[in-house]
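Removed: one protein chain of the complex. Kept in place: all other protein chains.
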Amino acid sequence: MADGTTGAAASGVPARRAATRGGALHRMARRRSTIAVMMCLPLFALIAGLVVYPFFYSIYLSMLSREMDRFIGLFNYEYLLTSDTFHLVVFQSCLFAITAVFFKALIGFILAHVMHNISGRDQRVWRGLLLVPWVIPPALSTLGWWWMIAGSYSAVNWFLQLVGLHPVAWLAITGWARFWVIVVNVWFGTPFFMIMYLATLKSVPEQLYEAAAIDGATGLQKIRYISLPLLRNIISITVLFSLIVTFANFDIVEILTAGAPANSTQVFATYAFQVGIGSGNIPMGAAVSLFIFPILAIFAIFILRGVNRRAKEAI
Amino acid sequence: MSGATLAGGTPQPRRGRRPSLARERRWALWVSYITLIFFAIGFLIPPYFEIVTSLKTSEQIGSGRNPWFVHHPYLGNFLYIIHNAQFQTFFLNSVKITLVVVVVTLLISVFAAYALARMRFFGSEGFATGVFLTYLVPESLLFIPLFKVLAALHLINNVWCLALIWPTLSVPFCTWIMIGYFGSIPRELDEAAMIDGASHMQMLWRIFIPVAMPGIIAATIFAFTVCWGDFLYPLAFAFTSTQMTLTAGIVSTLIHGDVLDWGKIMAANILASAPPILIYAFLMDYYIAGLTAGATKG
Partner (left out) sequence: MKASTKSPRLTRRDALKAGAAAAALPLVHVQTASAAGSLKLAFWDHWVPAANPVMKKLVAEWGKKNHVDVTLDLLSSGAANSKLPLTQAAEALSGTGHDVMAFATWDVQHYHQHLAPMDDVVGGLIKQYGPMDPVAEYLAKVKGHWMALPTSIGSQYKPTCARISFFKSQGVDVEKWYPAKPGNASTAAAWTYDELLKLAPAAKKAGMPYGLGLGQTTDSVDWTGAVLRAFGGELVDAKGDIKVKSDAMKECLEYFQKLVPSLPDDTVSYNDASNNRALISGKGALIFNPPSAWWVARRDAIKVAEDCWTFPNPTGPKGKFVPYLPYFWGVWKFSRNQSAAKELLSWLQQRDRVQELCNASSGYDIPPILSMHDFKVWETEKPPLGTLYNYPLRPWHDATTNVSAAPAPAHIATQIYSNATFNVMITKLAKNKQSMKEVLDWAEREINGYINM
């Protein structure tokens, strides 16, 4: 149906456009912005009521004293800026989010390509298998991970001992603990990247690759000159989205390590929780969470500008 | 083989490249399968471990014997979960709320994305960016003020409050996917349709939605997964087990203090993951079909 409409309309365009452009389009344009605003209204209401209003309320909250009976301005933020532990949290959050997102994007990109290489029926099976991590509710799958790796008698250590190696206290050594929270996050998030990239790859006309192949392009060159430019927008958006979500991640770290050892795996959300709910300083907890905002907002605006610009160029 | 036929179809196949092209294809296929096998094993170790654990009694789990294998599968954990009225409620709650949220998400985001992609209006670009920025405000910050909002609406401890809240998790991203898809549709199409006298609704329905079907399915999948797996909101806004969804329900009924019922947690986890897996298996075909249809538009 879509194709029918498309074809017919497209063929008629050049001839009619000149004649009717002035009147019809002009009238359309006037009505257009009203309709557009109407169409955006539900989205606007949703965001204003359930995100923006609570957000400003949180800002207000972050400027109160621990007992929430005094307004103390930016004191909570000043305090955080001088706290050793908070510096560690910022460092670990960046390390965690950037590394995890990098590997999610990279592995997702590789998987999307190799998946694209294989044929229909096979692809369906592999796709299904590789999607599994993404569909298990993360709070629950992380519990499973914990049970699998934590402790000297965990399943992973059992296996190590079976092959004659010493058990490792995976979550007790700073480096390994950081490694595992990243691994679990990558495990959970990669399928999402894979599927987004695969979807975009599918919309790339096969002829482009064939033409390139005939011109003697190697696999890497094909990726460099065809896939990457075409995937640029979707990569930007998924990376940005994932960066934000990973920065704000709570479940995985809280369940796997709760910040241990010695706060070395603590990220924004878990630290905010520890300060806000754990030590009952809700305003300070809010301030910790709100610190994410300026850091990521800069990233976000930068990336989204690029996406918007490219989208316009495409048109 | 296929490489050769394809190359043959081009007007001037360069001689000498043909065998290497075929070889390259075969090689690529090998590499692809090896990569897939490698990652599939890696990805499936944790679920495999969960299945094994779910088939053990808590006595077997605690014994420290081979955690990777089960000699005498025990179905008690699954039977317990399936026959437990509480879990049936969690399950039904999850299903109905998630479905409602998926529909609401699609309605909101498709309309908004159409407006933002095609009809410029004052502030539309800023708004489009702003929509995405909502993710910068994490759940762990929002739940306290949201509790206040929900209390004012008398929706605390009511599972339907999630139908209101969850779209904040799903809509922004879905709107962005849809803006992207709509943006890639050539402008000539809608101008032509407009000149033919099609209204915006007709255009949306007849042109945009069919063409952007893969995007819509991607959005559906995303909305479904995000809501199904959400943990913090259902945990924070419901007190009684009749008003809980799966994730919160499983955690709050099977974890008490330092006592975790691993066999049942794993069994519940597997049962909770089954519907998304089934839906994916089903939707993905449509997704691919949508993509193929989209591709023919050339």
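Observations on the model:
Labels A and B are assigned to the chains in the order they are written; within every chain, residues are numbered from 1.
Convention: a contact is a pair of C-beta atoms (placed from the backbone, for glycine too) under 8 Å apart; a residue touches a chain by one contact, two chains touch by 3 or more.
All figures in this text were calculated on a predicted structure; none of them were measured in a lab.
Considering A:62, A:92, A:200 or A:257, the position touching the chain not shown turns out to be A:257 (whole complex).
Contact with the undisplayed chain is limited, among A:128, A:151 or A:306, to A:151. Across B:48, B:122, B:239 or B:282, the single residue that touches the chain missing here is B:239. Taking the whole complex into account, chain A touches the unshown chain at residues 61, 66-69, 79, 82-85, 139, 142-143, 146, 150-153, 167-172, 174, 177, 254-255, 257-263, 273-282, 284.
Residues of chain B in touch with the missing chain: 57-59, 61-64, 143-144, 147-148, 151, 156-157, 232, 235-237, 239-240, 248, 251-253, 255-260.
Please note the rule applied: only the chains that are shown with their structure count from here on.
Chain A and chain B have centres, each the mean of its CA atoms, that are 13 Å apart. Here chain A touches chain B in the complex through residues 1-3, 5-6, 9-10, 12-13, 16-17, 20-21, 24-25, 28, 32-33, 35-37, 39-40, 42-44, 46-47, 49-55, 57-58, 61, 107, 110-111, 113-115, 117-118, 120, 124, 126-141, 143-145, 147-148, 153-155, 158-159, 187, 190-192, 195-196, 199, 202-203, 205, 210-211, 213-214, 216, 219, 233-234, 237, 240-241, 244-245, 248, 250-251, 268-269, 272-273, 282, 286, 289-290, 292-293, 296-297, 300-301, 304-305, 308, 311, 314-315, going by the rule given at the top.
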